[in-house]
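Dumping the structure here so I can ask a few things about it.
Omission of a single protein chain aside, the complex is shown with its protein chains in their original locations.
Entry: subunit A
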Amino acid sequence: MKKALAFLSLLVIFAALLLATHPDYGIKFGLSGKDWLKYRYTDQYYIEHGIEEVGGTNIVTDIVFDYRGYDTLGEATVLFTAIAGAIALLRPWRRDENE
C-alpha cells in the first residue's frame, strides 16, 4: 500500500515535471535571437567580458574560478569531506585488529 502510494506520487511529480519542461507552458530549449538576450543575458555578459576581466580564454574556467569562485571552494570542500569521511569509515575496525 505504501509502495503503491509512493509510486503514484512519483508519477504525479514526473507528470508535473514533464509539463514544466513543455515549450508551450514551461521552459524553452535551444534559445536563440531575442530569447537568448531575454533569458540568457548573464551568459552573454560572461561571453563578452570574460577574457578581458579574468584573462582566461576558457570561459568555463573563468566563471568557475573567478566569477563564482565560492562555488568551487564549496565543491573542493565537498570533495575533501567526502574523502575524509570515506577514509575515516574504511579504517580497520577495532574488532579486526584483535584477530
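Here, a residue touches a chain if its C-beta (ideal position, glycine included) is under 8 Å from a C-beta of that chain, and two chains touch if they have at least 3 such contacts; residues count from 1.
Here, contacts and distances are computed from a predicted model.
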>> So one subunit is absent here. Using its UniProt record, which name fits best from "MrpA C-terminal/MbhE domain-containing protein", "NADPH-dependent glutamate synthase", "NADH-quinone oxidoreductase" or "Monovalent cation/H+ antiporter subunit B"?
In response: "Monovalent cation/H+ antiporter subunit B"
>> Tell me which of A:Leu18, A:Ile47 or A:Leu79 is the one touching the absent chain.
In response: A:Leu79
> Taking the full complex into account, what residues of subunit A touch the chain not shown?
Replying inline: 51-58, 60-62, 64-66, 69-70, 72-73, 75-77, 79-80, 82-83, 86-87, 90-91, 93, 96, 99
